[in-house]
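What follows is a short report on a single structure.
Yeah, one chain of the complex is gone here, protein chain that is, but the others are all in their spots.
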Amino acid sequence: MGVISAIGNSVAENHQSLKDAVCGVSKAFDLFPTKYAGLLPFGQVPVSTEDLLQQLQVTAPGVTRTTLLALHALNEALADCGISPEDIKSSETALIGANTVGGMCLTDELYNDANNKTDGSDYLESYDCASVNLYLQKHFKITGVVNTINTACSSSANAIMYGAMLMKNGYAKRAIVGGTDCLAKFTINGFNALHILSTDNCTPFDEGRKGLNLGEGAAFLILEKEEDIKGRKVYAELTGYSNANDAYHPSSLSDEGDGPFLSMQGALNIANLSADKIDFINAHGTGTENNDAVESKAMMRLFDKPPAFASSKGNIGHTLGASGAIEAVYSILSLVHQEVYANLHFKNAIPSTGLTPVLAYKKMPVSHVMSNSFGFGGSCSSLIFSKV
Amino acid sequence: MLYIHKTFSISVQQNLLQANIELINEPVNKKLQAIEPAYEKIPPGILRRMGKSIRMGVGAALPLMSETDPVNGIIMGSANAGMEECVKFLNQIVQYEEGQLTPGNFVQSTGNVIAGQLGLITRNKGYNVTHVHAGLAFENAVLDAIMQLNTNPSNSYLLGGVDEISSFHYNIEALAGTYKKEEVSNKVLYEAGSPGYLVGEGAAMFVVSAEANNFIAKLTAIATIHSTDIELVQAQLKMFLQKNLEAGTAIDLFLSGENGDNRTLPFYTACETLLADDTAIVRYKHMTGDFPTASALGLWYACEFLQQQVPQHMFKKKTSKTSYRNILLYNNFKGLQHSFILVSKAW
Partner (left out) sequence: METAELKLQVKKQIIEFLNLISVKPEDIKDDEPLFGEGLGLDSIDSIELIVLLGREYGIDIKDPKEGRKVLTDINTMVAYIEQHRTK
């Protein structure tokens, strides 16, 4: 596993920050000039793009921050897993990545190139979402299946699911899966135009929640079949995954939460688990009025009594296309260390649900964790990770 | 493996099977722009917000989606759906200096907008995924559909590929040297011998299942690879045929993605050398133009050629055969992303 986020540049740093309930979201922002710098809180990865280029020894022109975050997380995951460069190049190794902004973080370059105001910047081949994985494919000389998925905020949960399906169906022996997204003027203004960005730190599942905070980051995981592990470190088993559509509205969820309900239920079916076996839910919990109310309702529909749950959006903000993968890493940390982490900034339960998330770090037995990701276009996905 | 039961397409040509090459639509300002039908099945309240790729995708899919026999999920391939809306929103950000902006473009700019809108309009709560991996976006959607059907053999899915020539994206690709610099008629596309392709746009949609009844075509195998090495691509094709072509059968039609770009032509000729003498070679991109998901229209053509005659102007090489049972599609996007698809008819 590898991860980079506002609360750490590695799995170990993220783990410590989760235990310490560190909030990486603040109004200190210096990535690029925007009217909202200092006004809105963001979960910025505290490493500049220049430093990332240097650390990762990337000298080729046209490599975006979105790609650099992905490369950073993927390097860590590959080193952690200990697979050989030959295995990475094998035609049986797939690379499935997700992102939603691609090179659109370069708002000004894109504006100039798209409107024919230049002779072309270095980034002409870097704007689309596929550019991230095309770079990684070339960098690691991957010859197996390579794919990019974009289902908005649930993208990387679907990348993990697609990787698992490739292995199950014999199209790959091993799948490198994950997601990345970086902060961009584009997404900041987009979510702001929808009036769902909070001017304060987001307060997932709190009665007085005022919206989400945007964040950035990346995470990659390496999936292998049980018979191919050959003594390598194993963190957890991906036992359930499901995707369903809410089919209600382009940018918000239905009152009854059919999509979230169906994706959670579908994942339980694949895992062959009854609802009461889930010990903890890493909720999507963005902190918007709509998401948290609907997700709560869907949890109450599926579970007699919802298990312990928490959202990590208070720690790192909403990392969009990366969130499913980053939260998969966090879910696995809960399994490995038999503990759960605090849902930050919560004060009072939503009156209609009365649900209170995990409020402080605690040790507890965790055998199965569910991780939810929901996005625009009604895209809902749930994953289940189990203890090995 | 999967079975294709229904197909629908929207493209540059009113009639993609036009036999008289003199009657085909030609590029205007170096672009082969799709002719859009009247979208009677798209609710006007939703249509008003849609950009062209979204209209084409939703508009090509809805005629295949019946209320009485709904599909179980929607699997889409589109490299750049929502790109036009994306840059429109970007232009708003610059024009109004990050002031009060209208969110409509932003909501429509996410890559999964077509599959999402289709889910919404048809109230389909099943599997819903969008693959955006440039020249292999549609191929990954095909692979996804095959895998979904392996797991759920009684299901059916809507599978599609769509992309548009958005004006902004055109500017970016033109700067990057993707397109032909000179004006070229699609009637003599393959003689151009210059770098770059003629850009097109369109949508092709399919209803697919694991059910061997009432089908148009059987898609038996698909393989993809990223490589700039011609010999490696050739070796992959050899392996693909060894693995997937049933003993005693032969490819009788090679549906080539040749697009008039002299940079990718060597890949196509290298693959042609592996074909038997009695394999016909057919090209379609003078009809459709090229774009990341043009191979979806290639698959549409393959379905047609299992049923009916190939227009003369589409042949690169003719054989004595007049009907075809096994079609091999090879597509190459920008000399890097390659796909092989094998399609056959029942016998």
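Residue numbering begins at 1 within each chain, and the chains themselves are lettered A and B in the order written.
FYI, contacts are C-beta pairs under 8 Å (C-beta built on N, C-alpha and C of every residue); 3 or more make two chains touch, one makes a residue touch a chain.
Because the structure is a prediction, the values reported are computed rather than measured.
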Since one chain is left out of the picture, which of the remaining chains does it touch in the full complex?
A, B
Contacting the left-out chain: of A:G144, A:G215 or A:P250, that is A:P250
Could you tell me which of A:V45, A:L194, A:I281 or A:V340 touches the chain that is not displayed?
A:L194
Touching the hidden chain, out of B:N29, B:Q100, B:Q308 or B:T322, is B:Q100
To test your reading of the contact rule: which positions on chain A touch the chain that is missing from view?
193-195, 249-252
Hidden partner chain, residues of chain B it touches
44-45, 47-49, 100-104, 107
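Simple rule for what comes next: only the chains that are shown with their structure count from here on.
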Separation of chain A from chain B, taking each centre as the mean of its C-alpha atoms, in whole Å:
30
Residues of chain B defined as touching chain A within the complex
74, 79-80, 83, 86-87, 89-94, 97-103, 106-113, 115-117, 119-120, 122-134, 136-137, 140, 143-144, 146-148, 150-151, 168-169, 171-173, 175-176, 224-227, 336
Given the complex, residues on chain A that touch chain B span 34-36, 91, 100, 104, 107, 110-111, 113-116, 118-120, 124-125, 127-131, 133-134, 137-138, 142-143, 145-152, 158, 162, 165-166, 168-169, 171, 185-186, 189-194, 243-251, 258-259, 262, 375-379
